[in-house]
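Up next, subunit A:
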Amino acid sequence: MPNRVTIDEKLCKGCGVCVAACPKQVLFLNREKFNAKGYNPSCMGKIDDCTACCVCGLVCPDCAIKVEKE
Partner candidate 1 sequence: MKVVYDKPGFLRGLPFTYCSGCTHGVIHKLVAESITELGLEGRVIGVAPVGCAVMCQSFFACDMIQAAHGRAPAVATGLIRAVPDGVVFTYQGDGDLAAIGTAETIHAAGRGENIVIIFVNNAIYGMTGGQMAPTTLTGQVTQTSPYGRQTDTAGYPIKVCEMLATMEGVSYAERVSVHRAPEIRKAKKAIKKAFEYQSSGRGFSIVEVLSTCPTNWGLTPVEALDWLADNLIPHFPLGVYKDKFAGEAK
Partner candidate 2 sequence: MAQRLLMKGNEAVAEAAIRAGCRHFYGYPITPQTEVAAYMSKRMPKVGGLFLQAESEIGAINMVMGSAAAGKRTMTSSSSPGISLKTEGISFLAGSDLPAVILNIQRAGPGLGGIQPSQADYNQAVKAAGHGDFKMLVFTPATVQEMCDCVFTVFDLTDKYRMPGMLLCDGLLGQMMEPVVFPEPVEGLPAKPWAVNGHRNARPGNLVNSLYLHPEALEARVRERFEMYKTIEETETQAECFMTEDAEIVVVAYGACARIARSAVTAAREAGIKAGLFRPITVWPYPKRELTGAAKTAKAVLTVEMSMGQMVEDVRAALEYKKPVEFFGRTGGVVPTPAGVLGEITRMAKGEWL
């Protein structure tokens, strides 16, 4: 099982900070999806590139990100 980033879409405000911070550009804002507040939540894209470095979780201002490592 590869490393996994889980984004709590209820909490994500689509600020894009994790997307910009991820050293491997794994995350992206899903323009097709909206959460209850109308934000495009962040989503995991290139799953295999995630190194579970936790930068996304660290910079997330809404504690919406959980990172799991193999």
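By our rule, a contact is a pair of C-beta atoms (placed from the backbone, for glycine too) under 8 Å apart; a residue touches a chain by one contact, two chains touch by 3 or more; residues count from 1.
Regarding selection, all candidates are chains of the complex that A comes from, given by their letters.
Bear in mind the structure is a predicted one, so any value in this text is a computation, not a measurement.
In the assembled complex, subunit A touches candidate 1, while the other choices in 1 or 2 stay out of touch.
Those residues of subunit A whose C-beta lies close enough to touch candidate 1 in the complex are 1, 4, 10-11, 13-17, 20-21, 39, 52, 54-55, 57-70.
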